[in-house]
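Only a single protein chain was left out; the remaining protein chains are all shown in position.
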Amino acid sequence: MAKSDAPQVDISAAMVTDPATLADWLVIAPLVYCIAVGGFLLMVRKDTNLQPILAIPGLVLLVILDAALLAHVIMNGPVTMTMGRWLPPFGISFTVDILGALLCLTAGIAALAGGIYGAGDINDSGRRYGFYPFLFLMMGGVSGAFLTGDVFNLYVWFEVLLIASFGLLVLGSERGQIDGATKYAFLNLVATTFFLIATGYLYGIFGTLNMADIAEKAPEMTDRAPLITLVSLFVLAFAMKAAAFPLNFWLPASYHTPRVVVSALFAGLLTKVGVYALMRITLVLFPAERDVLGFAIALVAAATMIVGAVGALAQTDFRRLLGFLVISGIGIMLAGVALASQSGVTGTIFYAVHSMVVMTALYLACGLAARVAGGFSIQTSSGVYSSHVLLAAITLVLFFAVSGLPPFSGFWPKVILVKASLDVGAWWLAGAILLSGFLTTIAVGRVWLLAYWRPAGSTTPAGEVGVLDPFIDYLPLVMLTGLVVLVGIFPQQVLEISQIGSDQLINPVDYIRSVFPDGGGQ
Amino acid sequence: MRLFLMNVLLALIWVAVTGLFSVLNLVFGFFLAAAVLYLIREQVGSVGYFSRAGKFLSLFLLFLYELVMSAIRVAILVLSPQMKLAPGIFAYRLKVDRDYEIALLANMITLTPGTLSVDVSDDKKFLYVHAIDCSDPDATRKGIAEGFERKILEAYR
Amino acid sequence: MAILVGVFFAVAIYLFLSKHIIRILLGAAILSNAVNLLIFTSGRLTREVPPILSKTDPVSEVMFTANPLPQALILTAIVIAFSFFAFLLVLGFRAYQELETDDTSEMRFAEPKDDKLPPLGY
Amino acid sequence: MRTLIFRTVAPYLTSLIVVFSVFVLLRGHNEPGGGFIGGLIAASAFAIYGIACGVSPVRRALYFHPMGIAGAGLTLGSLAGLLSVFERVPFMTGLWYYVPIFGQELVLSTVLLFDIGVYFVVLGSITSIALALEERSND
Amino acid sequence: MDATTHSTTLIVLLLPFIAAVFAPALTRIFKHNTAWVLAIVPAVVFWHFFTFLPEIERGEVVTGGYQWIPAYRVNFSWFIDGLSLTFALLISGIGVLIVMYSGGYLKKHPQLGRFYSFILMFMGSMLGLVVADSFLMFFVFWELTSITSFLLIGFDHKREVSRRAALQALVVTGGGGLFLLAGMLLIWNVTGITELSLLLRADVALVDSPYYIAILVLVLGGAFTKSAQFPLHFWLPNAMEAPTPVSAYLHSATMVKAGVYLLMRMNPVLGDTAAWETVLPLFGGTTLIVGTLLAVRQTDMKLMLAYTTVSSLGLLVMLTGFGYEKAIEAAVLYLVAHSMFKGALFMVAGAIDHEAGTRDINKVGGLITAMPIVFGAAIASAISMAGLPPFFGFLAKEEIYAGLWHPGSWPLFFTLVAIVGNGLMFVIGFAVALKPFLGEKKSPTEHPHDGPVLLWLGPVVLAALSLLTAVFSGVVHRYISDPMSTAVAGEPVEVYISLIPPIGVPLLLSVITIVFGVVAYRNLERMRSAMATVLETIGWGPDRGFDQFIRGLVRMSFWFTQIVQPGRLEIYMKTTFIVLALCLLVPMFVYDELPAMPRFPHDMALYEMVIMAIAVVGLLAVIYAKNRLTAIVSLGIQGFAVALIFMLFGAPDLSFTQFMVETLSVVILALVMTRLRLTPTDHRSVGTRVIDMSISVVCATAFVLLLLNVTQLPFDQTLSDFFTRYSVPIANGGNIVNVILVDFRGTDTWGEIAVVLVAGLAILSLMRIRLRPAVPIASNDPVEEERR
Amino acid sequence: MSDPEQLVHVAVLLSLGLLSLSFAFCVFRVIRGPTLPDRILALDMLVATAIGFIAAIGIKTGYTLYVDIAIALGLVGFLATVAFARFVLARGNTGDDELNPGGLSETEKEQ
Partner (left out) sequence: MNGFVAIIVAIMLIVGSAFTLIAALGLIRLPDVYTRMHAASKAGTLGSGVVLIALGIQSGDPGTLTRSLAGVAFFILTAPISAHLLAKASYAVGYRLSDLSVVDEMPSNARGEKSNT
């Protein structure tokens, strides 16, 4: 022990000597905050009225923290804080670059929307059995995944958000929920297990888990170690987490079963984490191997976006339709990963942000529509346009946004990705992106015609069913839709940030330097 | 009083278990034990058996002896090429009536040669014992009555 | 050792492919063991020298102890796997109660067998 | 299963096991053990208690709801990590304080605090699970 | 152009959108006078662009703009030459009339305000489209016109036909838009240019690039869908479901001409090639004939006009395709003329519909006395449409023939096409203008009359304009036709044609046209019935094709989705693991990442082997267990074996934990099993067993191979050495593993306990939340919620 | 390598051998059954053997820390047996497996 008589050791050889400033603390702030608040909310879970009163301001604060972090990263480039003061790669480093911070912020916003909406959508028993604690802990997992710079730690956060999502998924214990949850749970367990296995191999090969460290060592290992196999295993794991075809089963099997707000949160948060991890691993850690697998990823991307859109066309239940749209969006993001060009990755980042916002909003809107139109089936529901024009208008905007029509947020990233594909002559990929947009337009167009424009028939007691609360119900929706429109008309900022982010990914010198200031691993 | 004794006992157990004999550790053990006792405050019935430590000791020694013997008996039985056994369950009329006494007796019976207590009748009058060699239940009954039950009664009354 | 890991994986996956939740659960338990052994092995094996140092002369045995890091990782993994196992177990239990079956091919509430063709009109 | 024999012995067993679990928790830093295993042992102690004497005595014994205990554990763990903000060192940095008592040196550290947090989380969650299952299968 | 005009142009371009936002409110304030108020908006726009005429006449172009998305080289910049300006003036000018007309036509309609804002939004989009300089800005407004047209066609959303028509328009034009987008991005790729102005000025020869055909096809895909060229014309007649102002504005005067605008824009860049001069005339010509023939078939005035619009668009495309100077002039003149007379005629049809209550040409007659003013406007526009003096249509037709009449069979053929087309349009024009007004008086409603000024102002003004423009053709040519033709042709062009045409072939041709027209008009009924029978016999049209397309698409998707998402976990699992096997083995073999053959470890003690053996036995026992308890207990066995293995290889903490966890797992399994009547026995058929077996064995082998490969690499111990070295001195812990858990990698543990915590709570909620009646999935619906 | 150590070493190896053998026996009983309690009992016995094994290993390697593992194992072993007994009791006689040795095999009953 560091007693007086203890053998003196040279601390600086083992530990970071310069003090951690509050700015550094921003790196981990969102995570610590979420976990701590989650733990606290759990202690007071029995006070069901207190829950939202504490949680919603808490989420606002979270968004502020994320925004501060993003600003910090934009100004100073990637930031690192190594836990326990140990020198990287010995301690667990949290390293934040634009990608992480941006997604973190978007996730925070989606969570805020969900939190507000949940105040109306989740009943007492739902709160009592931990809607808000789950929400915060899931956000903890998501933030942790976005922020950490350590592969195994990434795995841990994956598990945190996964188990929290289980909790949210089964909240309510309805038949469909249980059934959906069963498939969701087992398949996702398999996925994370693949991830863990890959991590085990990774450690066996590199003897380290720090991403920056690996990124540095990867080049000289390339010809000695079975990295291509390893990376393809990683890709498999994350593609499954991201619900890429042909491993997308779990998503359409489960996303329509829980409370709408839960689906909204899932759509906003979960799959994107998979895409993020995929980008992190393939672009930063193993660019060389990614180049080898690029074409395969492109095929998967194309297949995923088409399958998603086609699946959406095949649905009668509004929510299941949305589930397939999530998948289609994943395909579009994968396209950028497959291209791995500066503009391609830009498109992916931008689209990820767009998709998180728009899909969350769509689910929320879908929930309200169901409330006023009598159910989720577009076979029976109708008359929303006449009874609730504001809701209809918002939904229409979201429909166009998700189909990638201008002037909404979905348009620009799609253009960028199409252009990027054409740049490398991947006309078929460009075609797939456009085609998926076309099919999506038809799919949502039909929903609009039937559920919104079609006059309320005898089947639906439209108007009478739901009274929509201007704050709890509309505010989150308006907030998100406002973002969709704003980003659609003034995409400059988001685009610029995405470009910087993509630069940081494709050429991660700053990332590595922020972990090893004086260059080189140990 | 009883709680206090229990408490000290647990504290000592703690010290013994940690194998770290120091005042500090003892104090800590004491508080710890107090905390633990709080958990089981309801079930701790019965009053000081420390007073009869000596009787306990003899009881304990007898018990150990019987245990070893029974182990050997089983061994012989198992190893004997043709096992001639007449197992069965007989009812044993209890003299002891307090729960912990019955429990103690039952456990000891189990650990001793050829017998194994299966159940206690709901009215706590009978103890049902399975014996490997049930050719002469009464002898076994007698053995128990003379042996453990008597010593237990001595120890507690 | 690697072979043993292989057997673990084979059995686990075989159980996972079953239709019965209970078997998949058993598979899950075994799978986590398989993974742990895999990590353990890929962290290289050392016999019988636990990574536990006496406080007096810690540095003397440095080079000979088993590799502690994978052990820590596995410990974490075990815990997580256990939590998941518990959850899945209860989930399967509730599924059995609510859906009156443990045969996944009969669990068709989220995605009903008789899915209707969506409306074709406008 | 409330058999007289078991019911009589169970409380003592439980207390013994809990003591043992704390022991395992505290020495974990230098020898096998630690918060997690300690927590598991304690949890199984309560499981035995529950099986022997039924669920409600356990609940009353614990006083707090197990999940509450677990939540407290997590908060404790987070706290242990957060303390380092005052020392201007990164999250989760181990801090050691030496408090002399009875002429001996009592060693307090954030890592110990953290380990205790782990102990409570595991104790709370697992016990809660066990009790929930126990209740279910009783009705 | 100076700063103020610069900024004002921006404001003017945004003005319609701003107005659109406030339109509903204004409507609530000004009631049925709103039309007059809102008409100011297009008027202002019109005036603003009107002031550009001098510069344009001088052959200059007005350019300007603001940065929009510098990060992607997209500017909000405009480029106004003769072509743009003419369109801008048409849009805003006719816009004024349409706004007013709507005020009269949709009086009392509850959603009039919404209608106004849609119309204004459309106007803004259309303006943006024609002035846009940068590709993406152009495209944004292009799609905006599709969206607004979708909203307007579906305005009467309670009727299924409108809904269908709206979706149809959106699908066709929106889909075409995607082609256009691809085309533009391709141009950007090839030339590196993102602005039309630069593209026009640049000397890059797109026509020589290998991508020319691709670009052409894509751009035409956009233009043809928007301008309703055969066989994609069908959406336009259906769009007549929209209120008449919309038909008059979007679907005759402006939006449908966006495609033509695009072609004219691109003519200098893409035109003047064999492909261009074959494809455009062919499609245009076909569209012209088909359109007129279908028009003859109709009795609904709006439909007749709609089909003639189709054919007019065909005519324009055809002329643009020829690319001779004269042809282009003709196109320009005809475009202007058509906007005027077709707009007017639509409004007339609307007026009749509004007053007489029907649009069926056979159900109304003799309105001449009741609606004299409307009749005047109608007949004037019809004359212009028929290409008779003294209206602007006459100049256009003369120029058409002048443009088409060239030596060679190809032009000759198209001349004939043009004659037939013009002749039939002559028929339709007069049919619409005469039949309702002449003959004995009949109408479904009581005494119809001219109605409010708002209702007839539009047609009258337009009719007057076709007259004036014809009379003062010189001025018109100077300020409109010449600059526009110049812009289209890409080189200076001057138009001379006036009401006193040169005696020549063109004049002769028009005479032939007129004769043919008169004859045809007399036999209109006969032709109609003939067409009817013809269409009956064909029995299929692209319109029905659309339904079949949508239905087929949905059916196909349904079928496909049933296959890829069958809803059965075991299939999902199977696929997953098959994919896993592929992901591991394919790279392993393709990139030769296989391990070397490992040597058998000889240094294994007996008891080690025994334990491993026990593990294996336990595993197999789990598989072959006859009842659940055996399975569970066997599970325990293999768990203990693993724990012992951990211990043998120096991991006491692990084996400690493993023992605890395994036992607890077994215990909770038992606790749960207590309530379940489950059997773990394998009900799989032998076949599936074999398949599953092989899948799992393959996967496992892959893992093993990879593991061997990894373990054969030299291992980097740095981290562990570090931990070992500093565990005691700095972290004050002898048990390195635990020190790693709580200090070196404490954050992992922190997350891990979060997992444990959440698992606990989730399980609690699973056990506690129970719904008394087991409810079906849809019960998530609030409706059912109520029932519970 | 002094004499006593030699002695202990041999003894350890011998006892490890014996313990492995008894492992095998227990496993056999677990698999073979035939009745549920038989299996439970066998598992309990397995745990006891494991404890012995651990202790033996502890002597072999000289790491006394294995004592605690042994104790903990004893504890959980007890827990397991209790739980299983509880299982047997609560589940009642389901005909899940034969009640007297040599009766019908369980599967036949279950289907």
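By written order: A, B, C, D, E and F. Residues from 1 in each chain.
FYI, contacts are C-beta pairs under 8 Å (C-beta built on N, C-alpha and C of every residue); 3 or more make two chains touch, one makes a residue touch a chain.
All values reported here derive from a predicted model rather than from experimental measurement.
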Pick out which of D:5, D:25 or D:61 touches the chain that's been left out of the picture.
D:5
Chain B residues that touch the omitted chain in the full complex
13, 16-20, 67-68, 70-71, 74-75, 77-79, 83, 85-91, 106-111, 114, 116-119, 121, 128, 130, 132, 134-135, 137
Residue positions on chain D contacting the omitted chain are 1-3, 5-6, 9, 13, 16, 54, 138
Note that chain F touches the absent chain at residues 2-5, 7-8, 10-12, 14-16, 18-19, 21-23, 25-26, 28-29, 35-38, 40-42, 44-45, 48-49, 51-52, 55-56, 58-59, 64, 66-68, 70-71, 74-75, 78, 81-82, 84-86, 88-93, 99-101
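FYI, only the chains that are shown with their structure count from here on.
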Quick check on the contact graph: shortest path length from chain D to chain F, in steps?
1
If you average the Cα atoms per chain, which one ends up farthest from chain B?
E
Check: interface with higher C-beta contact count, C-E vs A-C, is C-E
Per the centroid of Cα atoms for each chain, what is the distance between chain E and chain F, given in Å?
70
Please tell me the distance, in whole Å, between the geometric centres of chain C and chain D computed from their C-alpha atoms.
25
So, what's the distance in Å between the C-alpha centres of chain F and chain A?
48
Provide the list of chain C residues touching at least two other chains, using ranges where the numbers run on.
16, 21, 24, 38, 41-42, 44, 48-50, 52, 55, 69, 73, 75-76, 79-80, 83-84, 86-87, 90-92, 94, 98, 104, 107-111, 115, 117-118, 121-122
Per-residue overlap in chain D, given as positions that touch at least 2 other chains:
20, 30-33, 36-37, 41, 44, 47, 67, 70-71, 74, 78, 81, 91-92, 94, 96, 107, 122, 125, 129, 132-133, 137
Show me, using the given definition of touch, all chain pairs that touch one another.
A-C, A-D, A-E, B-D, C-D, C-E, C-F, D-E, D-F, E-F
For the complex, which residues does chain C have touching chain A?
16, 21, 24, 28, 31-32, 35, 38-39, 41-44, 55, 69-70, 73, 76-77, 80, 83-84, 87-88, 91-92, 94-95, 98-99, 104, 107-111, 115-119, 121-122
Residue numbers of chain E touching chain A in their complex, please.
68-72, 136, 139-140, 143-144, 147, 154, 157-158, 160, 163-164, 166-167, 170-171, 174-175, 178, 181-182, 185-186, 188-189, 550, 553-554, 556-558, 560-562, 564-565, 567, 569, 572-573, 575-576, 579-580, 583-584, 586-588, 591, 593, 703, 706-707, 709-711, 713, 715-719, 722-723, 725-726, 729-730, 732, 743-748, 750-752, 754-755, 757-759, 761-762, 764-766, 768-771, 774-783, 786
In the complex, chain E touches chain F at residues 606-607, 610-611, 614, 617-618, 621, 626-630, 633-634, 636-637, 640, 644, 647-648, 652, 655-656, 659-660, 663-664, 666-667, 670-671, 673-674, 677, 679, 681
